[in-house]
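All protein chains of the complex are present and in place, except for one that has been dropped.
Take a look at chain A:
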Amino acid sequence: MDLPIPTPNADTRPYWDAAQQGRLVLQHCSACGAVQAVPRSYCGACHSNALIWRESNRRGVIASFSIVHRGPTSAFRDHLPYVLALVDMTEGVRLMLNVIGTDRLDTQIGDPVEIVFEPRGAEGFKMPQAQRSRV
């Protein structure tokens, strides 16, 4: 069974549209400078609506992770075990992603990762994912 793909809304569409082009974009507040992970109509720090999109450098580190052996739905049960991770991006935001790649089960906290794009479903919807950086 195909893994789920998100249903973008007016707040989040630029994030997912950029992902389809292989770009990771993040919302920056031009009033206070805050960067936010989940896109919104307003800045979660100062509540301004002066938000602009900037391309991320796609680098981060593993803040925490879990190797999941019991999936929440049948789609994920076809992909066990998978690695669920919180990734701290150099821009200062935290994303939830899967660590993918052949060495994914070796993931440790503090590992540097880069964002890659994984196609899902018949249409190949591209999901930002994390891959451990080759040193």
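The rule we apply is simple: a contact is a pair of C-beta atoms (placed from the backbone, for glycine too) under 8 Å apart; a residue touches a chain by one contact, two chains touch by 3 or more; residues count from 1.
Following the convention adopted for this analysis, contacts and distances are computed from a predicted model.
As a check of understanding, state which of "ATP synthase gamma chain", "Cell division protein FtsQ", "Acetyl-CoA acetyltransferase" or "Urea ABC transporter permease subunit UrtB" is the UniProt name of the chain not shown.
In UniProt, the chain that is not shown appears as "Acetyl-CoA acetyltransferase".
What is the set of chain A residues that contact the non-displayed chain in the whole complex?
Residues touching the hidden chain, for chain A, are 3-9, 12, 16, 37-38, 63-74, 76, 79, 82, 84-86, 94-98, 109, 127.
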